[in-house]
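Here it is, the structure, as structure tokens.
The other protein chains are all here in position, but one chain of the complex has been omitted.
== subunit A ==
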Amino acid sequence: MSTQTPTQTEESSETDAEADAPSKGDERRDEKRRRAAEERARRQAEEAEKAAADEETVELKVFRYDPEVEGKQEPRFDTFHVPFTKGMTVLDALMYSRDTYDSSLTFRHSCRQAVCGSDAMFVNGGQKLACKTQISELEEPIRVEPLPHAEVRKDLVVDMEHFYDQMEAVEPYFQTNEYPDGELEEQRQTRENREKIKMSTRCIWCSACMSSCNIAAGDNEYLGPAAINKAYRFAMDEREGEDIKQKRLEIIEQEHGVWRCQTQFSCTEVCPKDIPLTEHIQELKREAVKNNLKFW
């Protein structure tokens, strides 16, 4: 039903109704009231129908905290009801909540396809990548919290600076003193060697492992699973050569390097890219031992 024309005629007719025939105006106002009531009833029925149709709404309990806003200095959980759609991820639900209910809800996200690694969160008691965690696989209500063992900046945003420092401490870039003969020659890697480091190259720096690690929580100097995995990626790369590998092993086997790992397997469990972190750490431990054992 079009709304534009009737209101216009009503407005004009009401003015002349007041002028000469009040009874006629009353009639029209009654008519208008009746129509408004009808409209309201229709809309309510529509809403009810819609609610009945998408019975499936998910309940989200989201951690809220903001040191700069007076009402949010005391951490709390906000509840959001989000209509469920097939294939919905935690990130989708968060974005719906932000766009529909509270535009101040803050969280990091970028690519939405588990590549950028910016939306690692603590979902139902586990470190998860929000964009690849299906709502349908979670128990309700879904608790979304910022990553543990990191300082909360605002809502679901944590300070990643310490994690990045640890990552950079292992010099996460290719270095070599051995160059191929020709100036334009490529530095080729064998297929076997590539297979060996394949999984370790998949790290997206999301910090889920670091957050899950019990040791990293208690020891701020511990490199952490992600940084050690990064070190593994380059230490195991044959193209770097022996002297660079020696340098890398020295970083790895420091007091707060690989030896802090107590094989709790938490990092391996939470890694959204399925990197066998504990396996890599253990292999580096063996490398370090082999490097230092001398039988003569």
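One rule holds for everything that comes next: a contact is a pair of C-beta atoms (placed from the backbone, for glycine too) under 8 Å apart; a residue touches a chain by one contact, two chains touch by 3 or more; residues count from 1.
The rule is short, and it goes like this: contacts and distances are computed from a predicted model.
**Q** According to its UniProt record, what is the protein name of the omitted chain, chosen from "Succinate dehydrogenase, cytochrome b556 subunit", "Phosphocarrier, HPr family protein", "Glutamine--fructose-6-phosphate aminotransferase [isomerizing]" or "Peptide/nickel transport system permease protein"?
**A** Missing chain, per its UniProt entry: "Succinate dehydrogenase, cytochrome b556 subunit".
**Q** Touching the left-out chain: which of A:Thr57, A:Thr176 or A:Asn220?
**A** Answering carefully, the residue with contact to the hidden chain is A:Asn220.
**Q** One chain is left out of this view; which of A:Ala120, A:Leu138, A:Val152 or A:Ile275 touches it in the full complex?
**A** A:Val152
**Q** Could I get the residues of subunit A that touch the absent chain, sorted low to high?
**A** Counting over the whole complex, subunit A touches the hidden chain at residues 63, 65, 75, 122, 124-126, 143, 145, 148-152, 162, 214, 217-218, 220, 262-266, 268-269, 276, 278-279, 282-283, 285-286.
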